[in-house]
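I have a structure here, written as structure tokens, and I will follow up with some questions on it.
Note that one protein chain is taken out, while the other chains of the complex remain in position.
Order as written gives the chain letters A and B; numbering starts at 1 within each chain.
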Amino acid sequence: MIIRTKNDLEKIREKGLKSLYPGATKISVGMATCGLSTGAGKVYEAIQKEIEKAKVRILLGQTGCIGFCQREPVVDILEPGKPRVFYQGVTSERSGELVQKWLENKVVEDLLFCKMEKEDRVLEGSVKNYSIQRIPAGINGTPHYHQVPFYSKQLKIALRNCGFINPDHIDEYIARGGYFSLYRALFEMKPEEIIGEVKRSGLRGRGGAGFPTGNKWDSCRKAKGDRKFILCNADEGDPGAYMDRSILEGDPHSVIEGMIIGAYAIGAQEGFIYVRDEYPLAIQKLKIAIRQAEEAGLLGENIFGSGFSLKINLFRGGGAFVCGESTALMASIEGKVGEPRAKHIHTTESGLWDKPSNLNNVETWNNIPVIVSRGADWYSKIGTQGSKGTKVFSIVGKVKNTGLIEVPMGATLREIVYDIGGGVPDGKKFKAVQTGGPSGGCIPESLIDMPVDYDQLTQVGSMMGSGGMIVMDESTCMVDIAKYFMNFLKSESCGKCTSCREGTKRMHEILTEITEGRGTTDHIDLLKELGWVTAEASLCQLGATAPNPVLSTLRYFQDEYEEHIINKRCPAKVCRALLRYRILSDVCKRCGKCIKVCPAGAITGKAKTKKESGKPFKIGTEKCTRCGMCFEACKFKAIEVE
Amino acid sequence: MEASKIDRIVRQYGARESAILAILQDIQAEEKYLPRETLEYVSQKMRIPMVHVFRIATFYNALSLKPRGRHKIDVCLGTACHVRGGDKILDKLERDLGISVGETTKDKRFTLESVHCVGCCSLGPVAVIDGDVHGRLSQEKVPGLLKDFK
Partner (left out) sequence: MIPFSIDGQAVEGKEGGNVLQVALDAGIDIPHLCFSESVKPYGACRLCLVEVVKGGKSKMTTSCTYPATEGIQVLTQTEKVIRARRMIIELILAMCPGDKLIQDMAKEMGVNGVRFKQDDKDCILCGLCGRVCEEIVGANAIQFAFRGDRREMIPPFQGEALSCIACGACVIVCPVDVIRMKEEKDERTIVRWKRTLKMKQCKVCGNYFAPWFQLEKFKEQAKLSKDFFDVCYTCRT
């Protein structure tokens, strides 16, 4: 049906509510990429079979990611009159049990991870309480969703719908308040008022540098031109960050709604979503969502019957980090290579095909409907002085609870890494957090109580970037990390500017020398000088921020560099050329496993049998390639690295 | 690739210059790489100089000028996978397959490539085989991973 009036929207909302809360038991499987790659597809099938077997009316659906990726696949069961329950680490073998027990009014206790009795409705500013009449046996000891340490400090605005709606159902999006902001924007607000609201909200771009969104919109609206474009950067390029993928897979309409509101405010008639080719599921979900919005009359010609029209095109990126740079992204859409150009005239005045163009990233667009609905006053109360609202972070690496989290700006690193992330696993010592992707830096333990916002991160030599947080422990080598990023950047630089192409290449070369034991004390100053020139002399932001991984590790971990250079030691035991593997003869059980796995034939000795005691095991240093296979394979921890 | 097939792909995008990347991606999806003759045909058909087609084909990671094997393994070398030993997974695959990253096995069974992050950072180290993500890998798990591919 084509939605023309608010009444029409309300009708769809009613329909969506029936789909969200169907009056029968509903099982939802988290089927975003993280879930699928841990077997959510098989879990879905197994549950489906069990439901058929049980011959009871149980609805089965799919949803996006609820953020706790470590514990995927996640399944939730919602039955009227009962608390909603969430299971973690579900396997296809155990899926049947989930259904059987539920029908007996019981739960599978060892897989249960939380229960929920109320749901936050961010867009509407309300809470939906489930009416609880029956409590399944065995559920009492389970914490509430809001009590689980992973969730208790989170505030979900951007991730408001992820894991709670079926992304393929526009009705469910509308049922949770979706497209009401668009209605409000089109019929109750003037474009200038919307821009004013976005300005007052304090929203800053979530893609990297944190430019104030309202100001960008304002300059694009004021730019001369009868044809204007809005663009969505969904080319999430920072390795270690995947919030945009999760939003697109779990709540694609939130981005589309944000873009339509933005286009109306700016006066644009056409939009592009530049999405990473490596995200096939996100592309699929976006295609479905765009088609549904068009069919509903919420996108395309004469939206809501208001006379305003917008066409949104999907553009698959080609896999180039530099296309995160606005001018490169636009060149790419024009059918050229993604090479940035000088921006003495802003893209808001002359961007895509030299027309005024406004580019924001996925998370920025996704925040817009909330700001329109709840107002700038509400939004700007969240966060810090200079950074308003919440930020989604992917907390990954050497941390117990990996996943996607959303906290108010200003949450401290300690809260993120320890309270939410659960700290470093395996009893190891925390060393640093890397933020901001290849443009960012490593923040040491001494700054763990630092509140996280745009300005603080920049001040300590890193940056917000798109929100990747890679936790590093004592077994992460900071010189190796710097080398890793220079390797990334030297191949991802477009190669146009001498300073960026040659600068990153030479920094990588020097870091390789250091990690292979050929470093000299002059190298540290040379790295600093190269870093300076790369940042100062290059055209675009890729070059301007490229040395950050080197400069920030030099700033906080120069002792680690010196250990490599002077003592030819890698304290984290990562840099292979500086390692020696050794078998501890008193621990070794002479089982022979290491000989079997060693690809270089570097290990000598004879395995113990019932008759013979075997011969002592040794690793020949010349033949050893330090691949670490023996170390991984030894069950007795008889292999030492030094 | 047959001319009629290329024509169909080009037509779908209305032969617009801005669609060149999408057209090359679609061709690659079918051929697994971009054969020289196909690129030359596209250049003529779309009236885009060959130097520009070649420049685009060599600029983007998603495009390849080299033929690929029946199965494509992408080892993720994103930061999260790197700190959890993604490079060791790549080493192990290189050793087991007897090829270097970017190459194809002689029997055309596998092409081994590396990618910068597939966005499954919480499951690292990760490898993607024919589009399916395999997470929480270790060197020991590698042989088991490959055995079902013919």
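Operating definition for what follows: a residue touches a chain if its C-beta (ideal position, glycine included) is under 8 Å from a C-beta of that chain, and two chains touch if they have at least 3 such contacts.
This one's a predicted model, so the numbers in the text were calculated from it and none came from an experiment.
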{"item": "Partners of the unshown chain among those that are drawn", "value": "A, B"}
{"item": "Among A:320, A:352 or A:463, residue touching the chain not depicted", "value": "A:320"}
{"item": "Contacting the left-out chain in the complete assembly, out of B:5, B:32, B:52 or B:95", "value": "B:52"}
{"item": "Touch with the omitted chain, as defined above, among A:41, A:138, A:196 or A:495", "value": "A:495"}
{"item": "Residue ranges of chain B at the interface with the undisplayed chain", "value": "36, 39, 49-55, 58-59"}
{"item": "Hidden partner chain, residues of chain A it touches", "value": "320, 322, 337, 342, 344, 489-499, 501-506, 509-510, 522, 526, 529-530, 532-533, 536-539"}
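Here, only the chains that are shown with their structure count from here on.
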{"item": "Euclidean distance of C-alpha centroids - chain A vs chain B, Å", "value": "23"}
{"item": "Complex contacts: residues of chain B adjacent to chain A", "value": "16-22, 25, 48, 52, 55-56, 59-63, 77-80, 82-85, 88, 91-92, 95, 115-124, 126, 131-135, 138-140"}
{"item": "Of chain A, residues touching chain B in the complex", "value": "33-34, 36-38, 69-70, 72, 236-242, 245, 276-280, 315-321, 332-338, 394, 396-398, 402-404, 434, 437, 468, 470, 472, 476, 481, 484-485, 488, 492, 494, 597, 599, 627-629, 632-633"}
